[in-house]
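A single protein chain has been omitted; all remaining protein chains appear in their positions.
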Amino acid sequence: MLGKTAGGLFWMFRSLERSENTARLIETGFRIALTRPGSEEWASVLKTAAADQAYTANHGAVEQSRVINFLLRDPGNPSSVMSSFSQARQNARIVRTAITREVWEAVNDAYVSLKDRLARPVPERDLPDVLAQIRQHSALVRGTLHGSMLRNDMFDFCRLGTFLERADNTARILDVKYYVLLPSVMQVGSSLDNVQWETILRSVSGVRAYNRLNHGKATPMGIADFLIFDPRMPRSLRYSVTKILSNLRMLHAEYSDWHACHDTIERLDRRLTRQTVEEVFEEGLHEFLTEFLAETGRLGAEIETDFKFTE
Amino acid sequence: MTSGQKFFDEMRGINDVTRAPYDAYASWFQSEDPKGLIKEAKEAEAFFRRTGITFNVYGQADAEERLIPFDIVPRIISSKEWALLAKGIDQRVRAINAFLYDIYHRQEILRAGRVPKELIARNEAFLPMMMGVEPPGGIYTHIVGTDLVRTGESEFFVLEDNARTPSGVSYMLENRETMLQMFPELFSSIKVRPVAGYPTALHASLAACMPPDPSPEPTVAILTPGIHNSAYFEHAFLADNMGVELVEGSDLRVRDGRIAMRTTRGYKPIDVIYRRVDDDFLDPLNFNPGSLLGVPGIFDVYRAGRITIANAPGTGISDDKAIYSYMPDIVEFYTGENAILKNVPTWRCSEPESLAYVLDHLAELVVKEVHGSGGYGMLVGPAASRKELEQFRAKLQAKPGGYIAQPTLALSTVPILTKAGLAPRHVDLRPFALFSPNGVQLIPGGLTRVALKKGSLVVNSSQGGGTKDTWVLEDD
Partner (left out) sequence: MLLNIGHTSKYRFEHPVHYGLQQLRKTPKSRSSQAIRNWTIEIEGGRIETEFTDHHANDVTLISFDPSATEITIQCRGLVETTDEHGVVGKQRGCIPLWLFQRSTELTRATPNVRRLTKGLREAHDNDIALLHALSARIIDAVRYEIGQTDTATSADTAIERGSGVCQDHAHIFIAAARAMDFPARYVSGYLMMDDRTEQDATHAWAEAHIDGIGWVGFDISNAMSPDDRYVRVATGLDYGEAAPISGLRFGAGSEALTVDVTVAQQ
């Protein structure tokens, strides 16, 4: 397979994951704004999307409709839902020969209908609908990938893009809110303020799952444990790292080449299997997350070089 | 065009009686509900948009991807008609290849005075760097798309020989796919020759032209200028269906004396490259240094005999519009036979007498740029306004050698489906021929382009033309 194709698949799925995550952040911000007027959730949503500086530079004060528009459809914002989706579709065109017709049609359909739907600013009353549509499209693309693609190197590169972006996203959500999870703010073991934990869990679509597992008791350590270490939670760091590990191992099996990225992922995996949430809190949550983000950043760069996405 | 002029309609002849090749289709059509068909036609468009069969239009700022309209009424050719075309194209493809070999070697045809020397000497499509090159298998034109028009029951003319990088074959294949999905019952009652084998045939044909000392795993690849090219969909489509890699210049390097592509596991040599990049952009080291699309050094590797480039560089000299008028001589010179397919009579404006005639009859003629393509820079006299005629007259007088003129042909029509039912529209035909040391292989079908505007004679997709599925019938 061409290095460029591997890179195209990787970025196609990374962009798809990003657009879905951004949509989820908008959903969370919108929900909190509706239920908790006066909270400053939009600022932290922008920060999580790593779009706060770009927003301030272009629009100044944080204002709901502008933030939504910026995150949803602003072509000047490279991580807006529409920008990410366009990038995904652009990459899909580059790798047209590597993906199945089903996957291509799902992406192309989604692009055509989103482009139409997001041609003008979305009124607030339509927002839930539009966000639901984005979720459905993402699910459909994922479904066609699972249902139609050969389980070979091509599939592995798609999955690497998805889970690297996901790990990154979850770590950023936690890092933007890490202060509310700190023991100094809240006694270990006591209940968190509803808004804060709701935001975090909503951003990863994990409210119901968490409550089911913890009988509705939200503690800082419980939430951190759930998002970092729980192997059952499909957006936890542990889960994403396990997936990346397994796909990189598959590539090793297929190519019989061992690269720098293999060392990095093994190291990351060891940490997440051996460490406990208590140790993380002792070490410092922010420090832990900073290092984790640095590691995934390195991993991304290594994958790019090791598999010759570019020269 | 004088109104009321009678055109040959391929379905209804000139006497409004259904012609034999259309018998079965016509009776099927009779039994269908026109409204239902129109609905189905709309669905076909949705199908194309979903599969992403689009093209980018040159010269438009917001290079949005556009669909080429598809008409659901097939263009039907009898097996007897096809046999004649096939023979004529076979002869023409061989002659073109012999001409190219000669022009890039001893130039006997110039020495014999059958083609004027100046025509080659002053032609930008002539590539001196190809002089003395022995292309693998002796093949220059691996793929040829011959543009044909029809004016009567057995009147076929060659309008243009496309020997560089003819496009449109993906429409031939996708149009058939669409028809098979929409009207499966038609194909069980009417025996239509299949076209689906084209990608396999193309792969086999290219693989038969390996360089003399290929790499251990002989490899074919397609070179595309990239996703912004108007025919990118076709490049991807062919790569996909041939099971080969679709590469861009940035994927390729010279490695160990070969052209190699960057894979996830390092560089892997390519032996045959089906390039969809024009000569000028092919190699910035040897041709246009400003090209970012090309592969530096590919021409060096080609000259060293370590890669096959299909079509070979420099084939443009054979499909140049100024050379076109000499095609009957060229066919006769190399095959010793008269050309089976006729040329459209052509005035070369470089010749003073012809220029005078053309200027006098501008309103009746079609005038084309010698090096133009895609219907751009062309004058259709009968359809032009007085102002357009005068503007064109000035251009012609300024640079007569840049133009040729032809009579406005009474192009045949085939019906399209409109809201008011069937309506005749002008068509042309581009069949695709593959040439390898094993011979010429013509795929029974082709791209039928149709001018969707009533009375229009311009079928180019960039100028509002559409396409149809082309049926070649099996022997009865």
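Note that the chains take the letters A and B in the order they are written out, and that residue 1 is the start of every chain.
By definition in this document, a residue touches a chain if its C-beta (ideal position, glycine included) is under 8 Å from a C-beta of that chain, and two chains touch if they have at least 3 such contacts.
Bear in mind that the values here come from a model prediction, so they are computed numbers and not experimental data.
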| item | value |
| --- | --- |
| Touching the absent chain when the full complex is considered, from B:36, B:113 or B:128 | B:128 |
| Residue among B:144, B:208, B:223 or B:301 that touches the chain left out of view | B:301 |
| Contacting the left-out chain in the complete assembly, out of B:84, B:285, B:359 or B:423 | B:285 |
| Positions on subunit B contacted by the hidden chain, ascending | 104-107, 110, 117, 121, 128-133, 253-257, 284-286, 289, 296-297, 300-301, 303-306 |
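Criterion: only the chains that are shown with their structure count from here on.
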| item | value |
| --- | --- |
| Distance from subunit B to subunit A - Cα centre to Cα centre, in angstrom | 47 |
| Interfacial residue positions of subunit A with respect to subunit B in the complex | 1-6, 90, 93-94, 96-97, 101, 104-105, 108-109, 112, 153, 255, 257, 307-308, 311 |
| Complex contact set, residues of subunit B against subunit A | 49-52, 227, 232-233, 236-237, 239-240, 245-248, 250-251, 253, 261-266 |
